[in-house]
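A single protein chain has been omitted from the complex, and every remaining protein chain is retained in its original position.
Going by the order they are written in, the chains are A and B; count residues from 1 in each one.
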Amino acid sequence: MEIEALGWVITLEPGEILGPGMFLALVVALLSGYPVAFGLGGVAVVFAALAMALGVIDASFLAALPQRIFGIMGNLTLLAIPAFVFMGAMLEQSGIAERLLETMGRLMGRLRGGLALAVVIVGTVLAATTGVIAATVTTMGLISLPAMLRAGYDKSLATGVIAASGTLGQIIPPSIVLVVLGDQLGVPVGELFVGSVIPGLLMSGAFALYVVVISALRPELAPPLDTTGLPPLTASGLVNVLAAPLILILLVLGSIFFGIATPTEAGVLGAVGAMALAAAQGGFSRAALRQVSDSTVRTTAMVIAILIGSTAFSLVFRGVGGDVLISDLLLQLPGGRTGFLAVSMLVIFALGFFIDFFEIAFIVVPLLLPTARQLLGPEGLLWLGVVIGANLQTSFLTPPFGFALFYLRGVAPEEVSTGDIYRGALPFIALQLSVLLLILFFPQLVTLLPSLASAAAG
Amino acid sequence: RIRRADEVKAGSALPLVRWRMATSWPHSLDTIFGGAETISRRVREMSAGRFLIQPFAAGELVPGLEVLEAVQNGSVECGHTASYYYLGKNPALAFGTAVPFGLTAQQQNAWLYEGGGLEAIDRLYSDFGVRSFPAGNTGAQMGGWFKRPLEGVASLQGLKMRIPGLGGKVMAALGVNVQVLPGGEIFLALDRGAIDAAEWTGPYDDEKLGLNKAARYYYYPGWWEPGPTLTALVNLQAWSRLPSEYQAMFAAACHEANGLMLSRYDALNATVLQRLIKGGTQLKFYGEPILQAAREATDQILADSAKDATFKRVYEQWRSFRQDVFAWNRVNEFSYTRFAFGEAKGAP
Partner (left out) sequence: MRGWLSWAERSLSWADRIDALNRLAARLARWALLLMLALGTWNVLGRYVGLAVGRNLSSNALIEGQWHLFDLMVLLALGYALQTDDHVRVDVLQSRWSPRRQRRVELATTLGLLLPFVLVVLITSVAPTLRSWQLWEVSPDPGGLPRYWVKSLIPLGFLLLGLQGVAQAIRLLHGRPPTSHDHGGEG
């Protein structure tokens, strides 16, 4: 739109209005309580109609929508989602996971917060098998939330530790998220994996430390497991309970590390292995299989629906020029390296509230890349990749629109309110932010291992 | 944005045209994505900023393999892609990019521009309401990364290799267990040994994927892609609405992108190959027996495809051109290259 007045021409790009407008409308749509997936899709369609009326896009532009949906349908990495959800549901249904968590809880002694600590450890181990946040969070939610609630945990602490431990899958390798980031940044994926090992372990270490401290300070939040009625923990009983999950972890992790399967295939092996183990322990029946399949189908449909909704949203966002708006913003920043890092971290953090990680990788990372290469140099990109990964992990936990929280909400029982989940996430966001700051100020935490690895290779 | 009115009016004899260009490439493949950027930059310069084309990386508007569909249905006016991605829609489109044991970059240009190739390809594309422009070439690619060295044709049996398209078909005919993985999973799968071999493009791009860290043996030549052409596609309706000045600019920009990409690849690959060798990569020649067997399998596959009349028409015209240009280049190019940088010194 051009307005001419007094010898000046003011050009108003419609994206400057429609782009921010879309975010505003999305907030309203989501607050209405309607499913997130269709809030995203509905707002996209409404703004597409607006943009067409203003002549910003043609009707034919929307023809790209089914193509993008087809792209999601053809994305082999997403197959890991039903596989890991199935695995989690089967472990839950057969009681294996519960026994594992309780045993690990008892194993941590009569430690207060033992179950939560077990969740952090199990979460770290699960994180080492996959990088799909949705799968990890839903799996952990199905496995451990009922067990912790039965033990009398504070709902916020229980959901917080699960959501946070569930997002570890993003930063602890192997991680599909890091693969995508490496692809976008042009950084070798192997180095990105090695570089994120220390930050990932720092995160899970920080969670564990927090659990220990909070359950010492406020014992009522994380009661020790009541083991009075239970038979004492014998070595053979311990082996019995631990065997099944350890076999499964070996099956999944082992098949990845020994090159038998890709992470996606390893998920499938894990699902089938969980079935076999459930059968071996007598927790398998036709009804159990039906139950597990049903919840897997529903959870997967929920996750993919969000991806479809957010692909519609970001298509229209691009169509109205919202992406140009963001890139203009970044290019006009004062403060050089520091200003660039500060603002780009804020933008990524903020976008993480609204859209899926893959969309952020596609929208923001390419916009950052030219400036980043100039300011940080090619070596800095590896570090930047890990920093972005850590940042996005934080924003997945941010109320009200953190995706990890949505996924957990999707599998949590009625008695847990959304408010419980939101409150629970807050301390863990603070912990993640401190680790993020740590690696921002001490890049060696990221670059040390890759440089050692390449020194060893050279 | 606020500007002076007279500034805006100067140079506005031609209309302001904005196009979107969907591409099949991520930003990180900067050389190949650079083809799209060259087109965008040159039309902007030639039109004094009145004809603007915004290139989008794969996935930004549509997934990388959906570019033809996007140009066809008009969600974008143009695209930058490779014709052989669409051989599931029409197998003859393979000739628009590369066919195993086909043409080198220079010969491919000769066929397309002066040997009837472009007419043949555009006849295929007219079914999709699209026309095409050669707009980039990678030059002869490499033959992929292998965890273990090959010992003749028999060693291909059961080998798990990531290789898409017609090259994959030929490999499958030789007993290879062909796996098609998404770009992002290649490194992991090769590194962990879930697959034994993978091909991508050439030294510059392969190094960026980190393939040299996942496998040691780097085979040559990439006989299935001796000179693949990248293609700009334009929706026919959008083209007919474009002022003739802009049409000329677009065609010229594509021509320039076609040459520039090849130059860049040759310069970059030459440097990176040396670095790879220093880093421990071992170069290996496929060897006559495998190449022979692959050529026979290729001829069989092409002959089978030629049962389709459309394929046959393109194939026969292309084959007779190949015969003539091979004969000519055997005399002028081959005698020279064989002596100047052939077996004697340059070969590693």
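Observations on the structure shown:
Criterion: a residue touches a chain if its C-beta (ideal position, glycine included) is under 8 Å from a C-beta of that chain, and two chains touch if they have at least 3 such contacts.
Being a predicted model, the structure only gives us computed values, none of them experimental.
In the full complex, the chain left out of view touches A, B. Of A:M22, A:A37 or A:A208, it is A:A37 that touches the chain left out of the display. Touch with the chain that is not drawn comes from one residue among A:I17, A:I69 or A:L433, which is A:I69.
Residue-wise, the contact with the chain that is not shown comes from A:V268, picked out of A:V268, A:V347 or A:L382. Against the chain not displayed here, chain B makes contact via residues 65, 69, 72-73, 84-90, 157-158, 160, 164-166, 168-169, 171-172, 175, 177-180. Touch with the hidden chain on the side of chain A covers residues 29-39, 41-46, 48, 62-63, 65-67, 69-70, 73-74, 76, 78-79, 82-83, 86, 255, 260-261, 265, 268-269, 271-272, 289-290, 293-294, 296-302, 304-306, 309, 312, 400-401, 406-407, 409-410, 417-419, 422.
We adopt the following convention: only the chains that are shown with their structure count from here on.
If you average the Cα atoms of chain A and of chain B, the two centres end up 35 Å apart.
On the side of chain B, the complex with chain A involves touching residues 1-8, 22, 26-28, 30, 56-57, 59-63, 66, 69-70, 73-76, 181-185, 187-189, 191-194, 208-210, 213-214, 279-280. Considering their complex, residues 2, 4, 7-11, 13, 58, 60-64, 67-68, 70-71, 74-77, 174, 176, 179-180, 182-186, 188-191, 256-265, 315, 318, 323, 362-363, 366, 369, 457-458 of chain A touch chain B.
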